[in-house]
Every structure is written in C-alpha cells, then in structure tokens.
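Partial complex: the chains shown occupy the same locations as in the complete assembly.
Chains here go by letter, A and B, matching the order in which they are written, and residues are numbered from 1 within each.
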Amino acid sequence: MKIAVLGATGYTGLELVRLLAQHPELELTAVTSDSQADVQIADVYPHLTDIVPHVLERVEAERIAEVADVALTALPAGLSREIVPSLLQAGLRVIDLAGDHRLPSDLYAEWYKKTPPADDLLASAVYGLPELYAAEIANAQLVANPGCYPTATLLSLVPLMQNGWIDPATLIVDGKSGVTGAGKAMHPSIHFAEVNENFKAYKVGAHQHTPEIERILTRESRTGKEVTMTFTTHLVPMNRGILTTSYANLTVEQTTDDLLALYADFYRDAPFVRVHPVGRYPQTRDVSASNYCDIGLHVDPRTRRVTVLAAIDNLVKGAAGQAVQNVNILAGIDQTTGLRSVPVYL
Amino acid sequence: MKIAVLGATGYTGLELVRLLAQHPELELTAVTSDSQADVQIADVYPHLTDIVPHVLERVEAERIAEVADVALTALPAGLSREIVPSLLQAGLRVIDLAGDHRLPSDLYAEWYKKTPPADDLLASAVYGLPELYAAEIANAQLVANPGCYPTATLLSLVPLMQNGWIDPATLIVDGKSGVTGAGKAMHPSIHFAEVNENFKAYKVGAHQHTPEIERILTRESRTGKEVTMTFTTHLVPMNRGILTTSYANLTVEQTTDDLLALYADFYRDAPFVRVHPVGRYPQTRDVSASNYCDIGLHVDPRTRRVTVLAAIDNLVKGAAGQAVQNVNILAGIDQTTGLRSVPVYL
C-alpha cells in the first residue's frame, strides 16, 4: 500500500515519516510541505540523510492520488478540513491526524472556533481508536485519528464506563504532556527558556480535546447519559510523552485487583495496551518512541475513588503510530506491522 | 538573632544557608553535618566560596545553644525527632523542617512508618504556616514547618474551606514537584537519566503529606467534619517548583470572579501570596528562588467544579523560605525581611 504524508515537516508529519521509512509493508510515496516545496526533506531535516530521498511537494489531490492509496493529513486544525474533501474525491482513503473530523459540527465550532466541515462528511468519519473500533476502521474512507489526550484518557476509562463501575458525574482528568504536543509552530510560550525548568497548566477549562473525550465516553457509557467532565492540561518540560491521571468515584465495591482483572480481560487482544500489576504505575519513558499505552490504577479504600494512570508517547500512540496502526487495519495486515520497535527507555 | 542550621549539606539545608547568608538581620552561626564534620562547607559546595566561611560541625545541642538562639532542623524525618528534644532542653527555639512534628502520633506512625515523638511535644508544636497561624508562631518554642505540598494545597483551599464554598467530600489534589523535593539522598530513581525526559506519579495513594493536609483542612473547615481527600503526586523533570491542581465541587453559585475576590480579601495582608486575575494561572518559574505562592483559579460552569492552581518554589516557600519567614516572626521583625528577592524567572 502506498502512502502520502501531508504536512511532513511538522512534528507529527516527521514522526509519520520516521515510522513509514522503516515499515516493511507500507511504502512512503509522497511528502508535502507548502512552505518548503521542491526541497529535499533531508535538507530540511539532516537526520533523514541517506534514509528518505523524497523531495517535498505542494499539496495537490490529483497528483497525490496518482502515487498513493492512502493520505495521512498531519496539518493544523482548520487546514485539514479544507483539503480532505478533494482527497476523498480523488479516490484516496484518508486518515486525518488533525482534530477536524472528530466532533459534530456544533461542538467543533464551539471548541475550535473555526468553521466546521460538512455534516455528512463528519457523519461518515470513523473514530480511529483501534482498541474500540477496528471493524469500522477497516472499511472507512475517512478515519478521524484520535487526539493524544483522548487516546490516553479513553483507554484509561472505557473499561470502567462500559461496565458502569464509575460515576460519570465525578470524572476529573488531569493531563500532562511533553512539548511536541504543541506542534512546531513558533510562539513565545515554546521558547526553550520559557519551557525549561517550568511547569504550568494551559487552556484551563478550554482544551478542545474535552468534547472529544466526553463524546466517546458517552457513547461507551452503560447508562447513555451525557458525560461531562473536568479536564486540565499541563505542559511538562520534556519532548515526548503524555501521562493522564484520571479520577472517578466507584459505584461498586470492587478492589484494585478486581479492576486490574477487568482491564486485563478488556485488553487481552489489544497488542499495544499493557496493564501493570498492583503497585506499579506507568511512566512516559517506558513507552517512549513506541506505540504502547501503559496503564496502572489504584483504588483508594479511604475515599472509594479510583485513580487511573496512563502513559503514551504523544507522537506515536497519540498521533503517528496510531495512524500507522489504522493504515495497517485498512491494509488488512497485522496491526502491529512496523510498530514493534522497543521503547527507547533512555 | 543567631541561627544554627542542622543538616546544612542537604538541599533544604543548603537553601537555608543561601537565604541566611544574605539576610540583613539574622546571623548564621553554625552549620552541621555529621557525615562531613570539620570540613569547610565551601569545600563541599564551592559555590559558597568567599561567602560562607563556616566549618561543618557535628550536631551537639549544648554547643549549638551556646552560639545560637534558634535551631533550624533540616534533617530527614525520623532523625529530626531524635534531636529536637535536646535542642529544646538546651534552651533553643526550634523550627523543624522535617515532617516529624506535624501530625498526631497515630497518623505519624501510620504514614511515616516510624516511631512518633512524644505526645506532649507534638501537642506543643505550632504548625508554621504564617498566613494562618502567625500569632501562635510568634510565641512558639517548637514550630513544625509545613511540607511543600501542604503549603501550596492549604493556601489554595483554606479560603474556600473556611467559607464552606466547596464540598470537602469531593476534594482531589493533583500535585507535581521538581526533583529537589525528594532530597539529596541517592537512589536509582533520581539518577539524571531516569528523571530526565520522564514524567511519572509516585507514592500513589500513600504520600505522607496526605494526613497533614487533611488535618489542617479539617481544622479550617466550617463544618468541622473530617476531610478525606484523594492526593496524587508526580515528579517533574526540573529542579525546583511545585504546582498543585486542586479540584472540588462548589456548594454555592459563585463565579470565578467571586472566588478571586474572596481570595484577594483573604490574603490582603499576606505579602507572599499573589492572586492572579481571571484567565491568568500560576507557573513555577514565576516564583522560582522566591518565597511567593501564586494562585489562580477557574470555576467551570459546565460542571460547577472549581480548579485551583498554586505554584511555589518547593525549596523556598515550601521549606527554607517559609522557615526564615517563621524565624522573622519569632524575632518580631517584618516577616519579609531577607525574603524580598525577585523570582529568578529564567
């Protein structure tokens, strides 16, 4: 299967290039960058010297459809929605890594402050979380690749939601992300000297991943009631990695062991989810540069509240790795193909 | 007033030395280190060359009482409780920066897994949070200097607790700390390569600051009911700084503005607490190397929950700076004396 990466010089695009360049069954056939078209990508990123020979191209749907079967759009939110319809029309299957096709139009307009895509396109988009929706993904023309925080949060909470073991009204998610999650665009807040030796919250009460998480949790909830949660995101002075700490009141008498057994069973066929034993908790470096999501949890007998911790690499399982996993599913090959590299622990 | 620092070569001790060396009215007269006695402290820490001429001494209560009026004990929990009684007996006033005198004996035994100090000593110890207890501190023989997380958390929540504006049963505190909070003792988890580019939770459900926070919140609660909360601590790859994110359900209809007005009023005479306006949130570098505690908050109209963020420097307002503030109170001088340095933002 032949793959084009649109927006290849951003951080997510670059990670797609890294994964596809070493993928044994997918072939990278085009990389685009409107701002640096006609330049060899290895001249922009010398680490790709001798590895990726491609020249960056302008985005043009017809041309891409000639050389590729699937287009991966790693473009900023708002830009993605402008190009996706023409890609689909040209016959490409599309995996959109931007946030443009993950929400109904009203929520998109409210949280992204942008004009939403057409409703029928949104209705056709499959939410690309393979641990939940692999069957739908396999047949999709348009996959909305999940956001980084939603991936970690949903994998943390869906087993409990589906079983009704937590009270959705008590849900609080405290997320922490490395800096690549903010992308490559320059603004003063990502100057090295501003981020380094600093820790802060950002987009308090306003993060656009909030409705994405709520929507899927509502869909997966036993009760069907709308889930509304408190979600706070923080910036960690490191490049890669997300850790989410999720809190909810239990509705049942279950123990830490009971919950871990539930998770182990829920993810028994999910090759990238690793559930830790009692007393062991995930850390971001355990999944660095890999597609794993590590989960650990603790039931506090004092408060009858559960704390669920999940770690992913925001650029891999939170973006590019998940997209490749989705391409594997589209291609009908083992979903771990090209994604089995060992985490770069150090 | 003459001051002795016990345990001067640990990170908290070193910060006490830094603050006292530039204090205009307190005189540093003795520094101790059992493991490096008889060595000049500037030979252990060359940054003190030409600034601090003192030679490290073994801890000996009688000798310290000869040269100092107040002893600051920056010793590991468990060691502090062994030496404090003899310091008091020798006529010294003591500010204990360890956790040994902050809890009733049963809670100390349960959370610290150590033999507690004598009950009458614990009963006599004043909890050294000057924003709440300055009057008691002024007359204390033994001040239990608060822990770093409790300082940030209590300053975040006491205005709401005293006014009964939040439901204590819904309280969740998600704390994040730089590495110096773990002290200087060597163990693999604080190797540079383990901490750098990593983010993780630690002591999940078991942090010894939990009962310290709960105890003071219970004391300050309007209802008098026991406060039990969920508290999770995380390690940030940076040296200094704590950010706490505290969550609670509101019991009132108040807005973000209302809460900020409450805080501004509550802290109007507290020179080290800075309450941010709507939409601005604290970050650790804004208080770095200073004694400030910056607070910001947000009421989410969707969930009727408040998120309170507070930032301190764990070594200053979270330890050594607060101790110097307490000494100033003991000495009857302005509590900001020697603590007015500008945060080292970069």
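Please note the rule applied: a contact is a pair of C-beta atoms (placed from the backbone, for glycine too) under 8 Å apart; a residue touches a chain by one contact, two chains touch by 3 or more.
Quick caveat: nothing in here was measured; it's all calculated off a predicted structure.
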| item | value |
| --- | --- |
| Full complex, copies of the single sequence (shown: 2) | 4 |
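Note that in this section only the chains that are shown with their structure count from here on.
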| item | value |
| --- | --- |
| Equivalent-chain rotation between chain B and chain A, CA atoms, steps of 5 degrees | 180 |
| Length of the line joining the C-alpha centres of chain A and chain B, rounded to whole Å | 38 |
| Contact footprint of chain B on chain A as seen in their complex | 170, 172, 174, 176, 178, 193-194, 196-202, 204-205, 228-230, 232, 234, 236-241, 243, 245, 247, 281-285, 288, 296, 298, 300, 302-303, 305, 307, 309, 311, 346 |
